[in-house]
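First the structure, which I've put down as structure tokens, then a few questions once you've had a look.
Of the protein chains in this complex, one is absent; all others appear in place.
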Amino acid sequence: MKAFISISCFAVLGLLAEIFGFKKKFFTIAVVGIIVSIVLAVMEWSSPWTPFPEMIGFDHYAIAFSCVILVTALLWMFMSEDFFKNEERIIDYTSLVLFTVAGGMMMTSFNNLSILFLGLETLSLAVYVLAGSQKNDLSSNEAALKYFIMGSFATGILLFGIALVYGSTGSFNLLEIGRAVGTATGEQPMLLVGVLMILIGMAFKISAVPFHFWAPDVYHGAPTVITAFMATIVKTAAFAAFLRLFITCFGPLKEGWGDVIWVIIVLTLFVGNIAAIAQSSMKRMLAYSSVAHAGYMLLALIALNEASSASVLYYSFAYSASTIAAFTVLHVIMSNGMPDDISSFNGLIKRSPLLAIAMVIALLSFAGIPPTGGFFAKYYVFSVALKNGYTWLVVLAVVSSLISVYYYFRVISAMFVTESSLPKPDMSGLQKTALITSMALVLLLGIFPEFLVRLL
Amino acid sequence: MSRLIFLIPLLPLIGAIINGFWGKKLSKGLSGLIGCLAVGLSFGLAVYAFFHLKTHPEIETISYVYFDWIKAGKFSAPFSLLLDPLSSLFLLIITGVGFLIHIYSTGYMHDDEGFHKFFAYLNLFVFFMLLLVLGSNYLIMFVGWEGVGLCSYLLIGYWFKNIDYSSAAKKAFVMNRIGDLGFLLGVFLIYITFGSVSYGVVFEQAKSFTSDEGVITCIALLLFVGAVGKSAQLPLYTWLPDAMAGPTPVSALIHAATMVTAGIYMVARSNIIYTLSPTALSVVAVIGIATALFAAIIGLAQNDIKKVLAYSTVSQLGYMFLALGVGAYTSAVFHVATHAFFKALLFLAAGSVIHAMSGEQDIRKMGGLKKALPVTFWVFVIGTVAIAGIPPFAGFFSKDEILAHAFASNKIYWLFALIGSLITAFYMFRLLFLTFYGKFRGTHEQEHHLHESPKSMTIPLIVLAILSTIGGFMGLPEILGGSHALKQFLEPVFANSELNMLPHHISHSTEYILIGLTLLCLAVVIWVAYNQYVRKKDVPPADALIVSPVHKVVYNKFFIDELYANVITKPLNWLSEKTDKYFENGFIDGIVNFTGRSVVGGSRLMRLAQQGNVGFYVFAMVIGIILIFFFTSL
Amino acid sequence: MNIFQVIPLNHYIFLSALLFCIGVTGVLFRRNAIIIFMSIELMLNAVNLMLAAFSTYLADGAGQVFVFFIMVVAAAEVAVGLAILMMIYRNTNSTDINVLNKLKW
Amino acid sequence: MLTALLIFWPLVAGFLVLFSSNENARKTAFACAILELLIAAGAVFAFRQNPELLSLDRWWIQSFGISFNIAMDGISLLLVLLTVVLIPLIILSTFDHSYKNAAAFYALILFMEMALVGVFVAMDGFLFYIFWELALIPIYFICLLWGGKDRVRITFKFFLYTLVGSLFMLVGFIYLYLHTPGRSFNLADLYAAGASLSAVEQSWVFWSIFIAFAIKMPVFPFHTWQPATYAESPNAGTMLLAGIMLKMGLYGVIRWLIPVVPAGAAEWLDVIMVLCIIGVVYGSCLAIIQKDFRKLIAYSSIAHVGLIAAGIFTWNAQGLQGAMIQMVSHGINVVGLFFIADIITRRTNTRMIPELGGIRSVAPVFATLFMIVMLGAVALPFTNGFVGEFLLLTGVYQYHAVAAGFAGLTMILAAVYMFRSYQGVMLGETKSVTRAFADLNFNEKAVLIPIVIMVIVIGVYPKPILDISAPAVEKLVSIYQMAN
Partner (left out) sequence: MLTYAFYFLAFLAIFSGLMVILSKNPVFSVLYLIMTFFCIAGHYILLNAQFLAAVHVIVYAGAIMVLFLYVIMMMNLNKETEPHKNNYLRFAAVISGGLLLLTLLASLKGAVTPLEQQPYNADIGLIGNLGQTLFKEFLVPFEVSSILFLTAMVGAVMLAKRDKKEA
């Protein structure tokens, strides 16, 4: 809770910065704010402070996911340092980012659907804006428009679902909804429709097929750093919310929505992974890969057992760390004037071994090959799903992850085999820090996963 | 004391190692000395061992276990050697004849640059052969069995620059391997049946089996497949004539002292098993007699001096198998011994001829060598007479014994055997006459160059000639006033078999009649040969001039090689190539690649769904929602 | 007399659903971004109506409070949405959503 | 502890090499590999004292029942020995090449060594899987970066192919794990879990795990990645692949498949045997017609491995012991053969047999050593190949005589393709490419002579090797007999 308050305060502080003229230092202040929030969140671990348990509960689940979001945000800030160079917009960007993080934290900790809704909207609105932040770039405009139209449409559907759930259970409070769902008897079409609509709304947020259409375009069009932001923080928050909601409330109804999710998972895995193969734009490829990864994370959701939350936590962290690494590389390359295309990676190992190695580690992690975090993450969700008997689903997931190897390794061979006369990219110290830290995180997560696993 | 048996094979091995690794640094003389000495010492030891056994009839076998060679689970095959009358007799033949061939080689190979290598191979050959006969279980026998195959490969392909020679060597090895597989399967079956591969255990247990049990027949037949390969019987004989590609001493070694007799040794060694299976025995006999006849017929039309001898070997081996097949194990071994003498003699003499003719092997281009090569001529005569079976030369006694046993067992065997031996006599005399009588038909240069071989070559020839002359007396049969010393000596080895065999006894009078008949026929045949090749001076036509289809077929060895090439080798190659092209790369790999390509193709299609209009995206989303509700409300 | 003695709750649900679907159809039907925004507002209002109905029928104030939040969000969304639209209009001189379809495949 | 040292020393050494200069890399790497060999020698000594000394069991991810459990029994020890003996030879074999970025190259070889040793000593299913996958990464890069022309496509195919298998194996392991009573990946627990499954479940698990091993070995018809990969990889890569890596699959079957799901293995025994034996004949037949010498070795490898796999699946003492010793022998022989191929290719710039010939007359030492290695490959008695092949065939014969008959065809066919290639390459008159063929230099002798010595010594006196693995094999056989 303190972390949430502090991050919100820092965001508001940003709005004052313009007035009191410490704009230029605000990037640093924001970084400090994130670090402070991390510290506060960690300190609350043993004795969570929840003054409004009805509404917002910073339990272990929330703190863990918030920490993932905050750490990712910190790395993201480092990586996108040059994004904040624009003096005119520094405040806007920074506080929007902090607001997004605050929204994300709400989504991890809500105990009431209203908080979920507001958190989701805070996050979404900020991201709509950030996606369009290159105001003169048509791609960025298009991304913002597409994202906005589809996002608000999805919000409508989500709200319709919330309304129906409210109508059938009489409350917005998760515990009470859970109680009502658990005790309800007989057919409950209205509740089920409500749950399904919420599910659709959430599936949109996590870009599950067939609600994923926005993702490739938006990821592609948005400024690279914002794409990274969406792929990591937004996704983590959405998953945290999705899972929190379904674990607390709708478990007993699984008979109704289980099959839907089953189909969605299969579609997501295959569409994401197969469509990524034919891409030559890195951002677009990573977008499809992000779609596919949502499919893996959904495996934990469909299993919905005691290990689901830990596995999603682990997966999001591992995935976020790898994504940050990959996007840092991409961002560095693109900010050195090379286009968003696989060919920009040609011969990277010669041009910049650090970038190439980081990219390899990130890609191995995406592909789920030990000793990276991505491997253990996949292992974890697979085992969670197998535990509940989703053997065939896991087999399909395995097949799809084999397909994914194809496009990840295309990048690797571009970096290592293809010769190129492109210039050496250079990067700032903070970006290097972000790169090395995320690399280290990916490897550490892969080699010592125990710590994170035991949190929840 | 008994553990020192290993010295017998070890000495040639040491010789091989010294010559193989450091031969280049040694002078030719030293190299040859080491090679000969290794086998010579070994021969000395073998003689000692032989007399040791002979003078101590109470010691039936001497065996010693050196180390565990292969041991897994219950299977155990120690490296152990066994010396008994049978193996000691073979030791004598191998090392004795081998020694002579070694000495001969020092002369024959004197100008060859790979002199030391040649001796290394020869020694290795002797080593493996000794191992084969000394091993106390089937696995050690198999080591020698394969080892001689390898050495035959090395020696046949000795002149490796000639690709045909190396092909012949390869053929020998592969053909042998076919037999070896049979042998190996037999060994497995022995292990499964008896739980061991040691002779002692196997033969002891075999006694408890009743006659003609399926498993025993199987073992016997599988082992016999090995023998067929190694001893060049039908249908795996074709390598042996090709094996002439090697230097002549090698041929002598392969044909006389080592290698081909391995099959005989093996069957003789396993006599108990064979005795228990009359079926297997008849197979052995039939294959033997068929080979004897078949090879003899081919021998009639060959013009290469070595080829003729080669087919005669195949044919003689057929006799030995016939003997084994009718249960006359002793006779078979006896024939091995006498054959070793006269065949070594013949080959070495032929080598001497070739040496004199500067490498020419075609008898059509020889003739009238009698004067130029007197020693060679006389030893060759002795050899021919011996192989033809004219008393009192060595071949007579052994061959006659086989004929007698065949007669006792089955008259048809006898008839064919007789015909075969007559043919043998005919082509051997043909060879003799064409080579040494008449006028010289070679080039002028060759004629000028004709010379008798050096001492190192003639002395072994003379020794062998003596042996061929008197060798038969070791098995002088009772009817001719002897006591068949060999039979008595080998008694312990075959004792058990003879208990089980139905005694084929023919009366002495019948035996006399048979001998008389045989000799009469021989005389006629030799006369015919003399008439045709000395008096009429008939010379076989050049290859192109052969008109008679029968002659053509026989001359071309019944086209067996071509048959094998067209029925086995070519189809196998063809099938492999087609498999490689269509199945391997087309089908299996095709499936794999197709999967990959279809995924990529799918991706190209799938990305088109992302067609860029946000309206369409919402539309897709709504369709998704509709489908979800549609299916959940069903 | 009160409302749920004469009008069953179902009617409100159906009415909201109908309005909601009209909103959805509007999003699909039109290419003008402004109209699409309005259709989305219509969808939100359908939800509001349903929430209010539930609130009354359940005699629970939370539903109506939730409507306030939806209004908050709707207002915020409209502000952001129109800002995006203006930005795009400045660049393309059009509010047609299909003008921007460079990002595809 | 010694085992852990065996695993981690190559890792450390790899980094040492990675950060050394390209010129010194090969020497450093060789020294490190020799040190590893010495450590392994220490391990042998410890093994003689008390095998327990070599085991180490610490929690790794306790909440999943995953432990860092390493130990060595005879089977592991033998394969570790094979690895640590071959790696220095492989490194030495590259001394006449000058690779670009040599430091990375040798570092990858050492990383590979770490993973390979790890695979052979892991006694925890998850740990095994990790090392299994780890082994794939260095070899992928070795092949990708230093391979031949078509390397990108072929190494990718190889990578994906093996990954297909290993992911299914992972699913199989997780499935088993979920059936362990205390949720653990411990070997013994997995055995217990496997035994508790019904025969049908065991069959499923069997296939999911077997696919991984089958691809790695490779068993017909999962082999099509292999010939091309062997042909295109840099020589050291091929040696690693053929010499050691394919043993991972065979080892996996011994340790992680049959004892885990004995009933499943028994259920499918006939099918697998047929596949293995088809592989023997098929591989041999295709080897006969190959013109590319390396492909020929590759196909011969398929044949050999088919026989080893068949021997393993018979699951009797002879088959298993034969498999163990044949794994060692095959490793040695195939490394020797590929090195020979490398020597030839390096000097003549071709590996097509028809273009070669007559080398024996210009390079007698080479010819002799080649001959001996080849004899090992055709399993002539008193060479290492024979001991294994004989025991394997004995094992297969106990399964079925006809199977042994067909499997035994390898004896004949191996002779055909090996002698044919030897004839093509070495015999006959010299040709233009081979005329100036220099005989072996010191480095090459330093590689080939140890190999040749091993070929003969193991063939003549295999007892030490058989004795190492015998107790472990007996134990495995008894586990299986109890289960079925």
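Should a chain be cited, it is by its letter among A, B, C and D, assigned in written order, with residues numbered from 1 in that chain.
Please note the rule applied: a residue touches a chain if its C-beta (ideal position, glycine included) is under 8 Å from a C-beta of that chain, and two chains touch if they have at least 3 such contacts.
Note that the structure is a prediction, hence the values are computed from the model and not measured.
Taking every chain of the complex into account, the chain not shown here touches A, B, C. In the complete assembly, the contact with the undisplayed chain comes from A:167, out of A:33, A:151, A:167 or A:221.
Contact with the chain not shown here comes from a single listed residue; of A:132, A:201 or A:295, that residue is A:132. Checked against the full complex, the candidates A:17, A:143, A:159 or A:192 give a single residue touching the omitted chain, namely A:192. Contact between subunit C and the unshown chain involves residues 1-4, 6-7, 9-15, 17-26, 28-32, 34-35, 37-39, 41-42, 45, 48-49, 52-62, 64-65, 67-69, 71-80, 82-87, 89-90, 95-96. Where subunit B meets the omitted chain, the residues involved are 615, 619, 622-623, 625-626, 629-630, 632-633.
In the full complex, subunit A makes contact with the omitted chain through residues 8, 11-12, 15, 52, 54-56, 88-89, 92, 95-96, 99-100, 102-103, 106, 112, 114-115, 118-119, 121-122, 125-126, 128-129, 132-133, 135-136, 144, 164, 167-170, 180, 184, 186, 188-193.
Everything that follows uses one rule, which is that only the chains that are shown with their structure count from here on.
If you average the CA atoms of subunit C and of subunit D, the two centres end up 66 Å from each other. Touching two or more other chains at once are residues 145-146, 149, 153, 157, 216-217, 278, 406 of subunit A. Within subunit B, the positions touching two or more other chains are listed as 596, 607, 610, 612, 614, 618.
Taken in their complex, subunit C has these residues touching subunit B: 24, 27-28, 31, 97-98, 100-105. Across the complex, subunit B meets subunit A through its residues 596, 599-600, 602-604, 606-607, 609-610, 612, 614, 616-618, 620-621, 623-625, 628-629, 631-633.
On subunit B, the positions that touch subunit D within their shared complex are 20, 67-75, 139, 142-143, 145-147, 150, 153, 157, 160-163, 166-167, 170, 173-174, 177-178, 180-181, 184-185, 188-189, 191-192, 572-573, 575-577, 579-580, 584-585, 588-589, 592, 596.
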